[in-house]
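In what follows, a single structure is set out as structure tokens and then discussed.
Every protein chain except one is present and positioned as in the full complex.
Coming up: chain A.
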Amino acid sequence: MSSQTSPASQTSHSAQPDDAPQPGQPLSREDLAKLVAADIAPGSYVNLGIGQPTKVSDYLTPEQQVTLHTENGMLGMGPQAHGDDIDEELINAGKIPVTELPGASYFHHADSFAMMRGGHLDVCVLGAFQVSAGGDLANWSTGAPDAIPAVGGAMDLAIGAKEVFVMMSLFAKDGTPKIVADCTYPVTGLGCVSRVYTDHGVFLIETHEDGPRLVLREAYGIAPEDLVKRFDFPVVIAG
């Protein structure tokens, strides 16, 4: 990492006591983004997926010196551009106008995905419809027969980074967990997710000799013992 790497965000919010997570409450989307940002190791090269993961950049601190990658060909991406800073030729993967930070670089698409597939990115943060207990990811298609399919970089992102963090709400509208024994939605990648950040808990998917293990690191708004009962497969409470 270069000492010239600049903060990934110029709009970092410092955690104030009054907006700290309230004990006994599920995490808000902002709190979740804050938690993910705090868990990213200093000096990391990071790709933030479209949607909720983008919010993580608001909480990365200058001290972390995180360099953001966008798969359409840039390292050193800065915050969203506004007003006169908007440039149609400087956009992120969500096609939102962004800015460049000192030390930024541009490269073509094959290089950008080689960088990802080659395991050079430290962390990728993605949204998901479902994650399996073994780390399979489903986030590109609902499988609805009449839907127009679109995959973008989802399958490349899923298998490329050293660690894949998922951000999502833990429970579907029908109350069932979105961490499942086996994905029922079409999968994006197999065994690729290492952590799942949700409003009700943070889960680690650990690799062991006898297979993957789903570990509840911390629960929010519910006792860990009660949370693990919501799953119909074993979830280990970190201890």
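Just so it is clear, contacts are C-beta pairs under 8 Å (C-beta built on N, C-alpha and C of every residue); 3 or more make two chains touch, one makes a residue touch a chain; residues count from 1.
Assume contacts and distances are computed from a predicted model.
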* To do: Identify the UniProt protein name of the omitted chain, choosing among "Acyl carrier protein AcpXL", "Gfo/Idh/MocA family oxidoreductase", "L-arabinose transport system permease AraQ" or "3-oxoadipate CoA-transferase alpha subunit".
  => "3-oxoadipate CoA-transferase alpha subunit"
* To do: Determine which one of A:I91, A:L204, A:I222 or A:I237 touches the chain that has been left out.
  => A:I91
* **Sole residue of A:V46, A:L60 or A:M74 that reaches the chain not shown, by the stated touch rule** => A:M74
* Structure fact -> Touch with the missing chain holds, among A:I159, A:L204 or A:I222, for A:I159
* Which residue numbers on chain A touch the omitted chain? -> 70-74, 87-91, 95, 100, 106-110, 112-114, 116-117, 136, 141, 147-156, 159-160, 186-190
